[in-house]
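Down below is the structure, laid out as structure tokens.
Right, chain A next:
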Amino acid sequence: MMRRWPVVGVLIAAAFALSCVGDAGAQATKQPIRIGFGMALTGGLAANGQGALLAMQIWRDDVNKAGGLLGRPVEFTYYDDQTNGSTVPGIYTKLLDVDKVDLVVSGYGTNLIAPAMPIVMERKLLFMGLFGLGNNEKHKYSRYFQIAPNGPNPAGSFSEGFFELAARQNPKPKTTALVGDDAEFPQHALVGAREHAKRLGIQVVYDKTYPPSTVDYTPIVRAIKATNPDIVFVASYPPGSTGMILAAQEVGLEPKMFGGGMVGLHFTSLLTKLGPKLNGIVDYGFWVPEPTMKSPGVEAFLQKYQPAAVKAGVDPLGFYLPPWAYAMMQVLGQAIEATKGLDQQKLAEYIHAKEFDTVVGKVKFGPDGEWLKHRTVAMQFQNIKGNDVEQFRQPGKQVVLWPDEFKSGNLIYPYSAARK
Partner candidate 1 sequence: MGEPLLRVENVVKRFGGFQALGGVSLEVQPGERFGLIGPNGSGKTTLINCISGTLRNDEGRIFFRGQDITALPAHRRTWRGIARTFQIPRPFGTMTVLENLRVTLEYAARERARAGDPAVEAMEILAGVGLDPKAGAISGLLTQIEMRKLELARAMAAKPALLISDEAMAGLSSSEVDELLEILLRLNAAGTTVIMIEHIMRAVMRFSERIAVLDAGEKIAEGPPDKVVSDRAVERAYLGE
Partner candidate 2 sequence: MQARWLLALAGVLIVGAFVVTRTVDNRYVYFAAYGILQYVLLATAWNILGGYTGYVNFGTGAFFALGAYTSVFLIQAVQAPLVVLIVAGGLVSGLLGFGIGYLTLRLRGVFFSIATLALAVVLETMMVNWEYVGGAKGISIIRPSAGPLFTNYVQLLFVVMAALAMGAVAVAWFIEHSRIGRGFATIRDNEEAAECMGVPTLRLKLLATTVSGCLMGIAGAPFPYYITFVEPVSAFNLSYAVNSLAMPMVGGTTSWVGPIIGAVLLGTLQQLATVTISSELNLLIVGVVLVAFVVLAPEGILGLLRRGTRRTRA
């Protein structure tokens, strides 16, 4: 029995040795600035994660072509977090203690940002967050910044446009159904939706969730139809979005407004297949190719992104997340140039103080690291014909309805009118 111990010992030792080598990097004459992060390259959020990575790599190449930051080239060190939070602590400590990167940014999504928070907080590091919902609510960490334009009330930002638009209609809708996935983002969005419905005096007549692995959505849609709501707010991931849209049409659920927080109606693979079935649906969005949303650099970015995306096999439109991943890096890059260094405190102070020009427009952060003002838009699919992907690059298809400063068209109301 005792003879086996050495085997175990050797295995353990080998394990540590292997995981610790490979970090004695070469000391180049002009030391690069190294930025580390984990990213969902596989697992449930991989579609977004891979797109974000591509956008960040485009930023890196752009910066390096222009001579780098502070005259130093930028390098990335990144690992696949497999959309599994338990890999994140290991990844970030490896980045910091073994790879000794200069800066870290977050991976994609709330669940993958949260496990990294205590690690960056312990070391007082600047931490740029990519699409996290309320990650800083408990921590109130002053060096955390989050690029999605959710504003000071993140949960409510996805539904605000939907319910504001509803409240403006005459007669004002009286009842709403709320439904969504049993998952992180949809649950947050539903919390916000409940708040807005209450605030605007719209009665909630159905409020339920379903498991993400649901196959048939028609029973849910029928139950909603039976409560006869004026408007229906759905917070869902791609399978749920697809399932709800198809089931609603099959069952004949035609409320006055339909949509809300449906993830997936921003990706080519679903847009092209759903085609005209999308008409009339109101959804949240961050960026769409409408004239009111043009900002300097975004065209140029998309021109680089789209061919690269086709090659990499990720979403070829890239309206949802990639510009924001790029913008996040722009904020970081501009702060480094302006503070002329990598001092975490100075960087954080600078990002708090200044407004940034990015491909998604002007960015200004509030005290909690969220956008000072929220800028999530509500848009409606209009005039979609056939299944051609090109139409989604044109204005007038994903019409921005709210907020007013970005408005590019009018809500077609009720829903059934848009479906003719």
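Selection rule: all candidates are chains of the complex that A comes from, given by their letters.
Basically, a contact is a pair of C-beta atoms (placed from the backbone, for glycine too) under 8 Å apart; a residue touches a chain by one contact, two chains touch by 3 or more; residues count from 1.
Keep in mind it's a predicted model, so treat the numbers as computed, not measured.
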item	value
Complex member in contact with chain A (any copy), out of 1 or 2	2
In the complex, chain A residues that touch candidate 2	1-2, 4-5, 7-8, 11-12, 14-16, 18-20, 22, 41-42, 44, 78-82, 84-91, 93-94, 96-98, 110-111, 114-115, 117-119, 122, 135, 137-139, 181-184, 186-188, 191, 209, 211
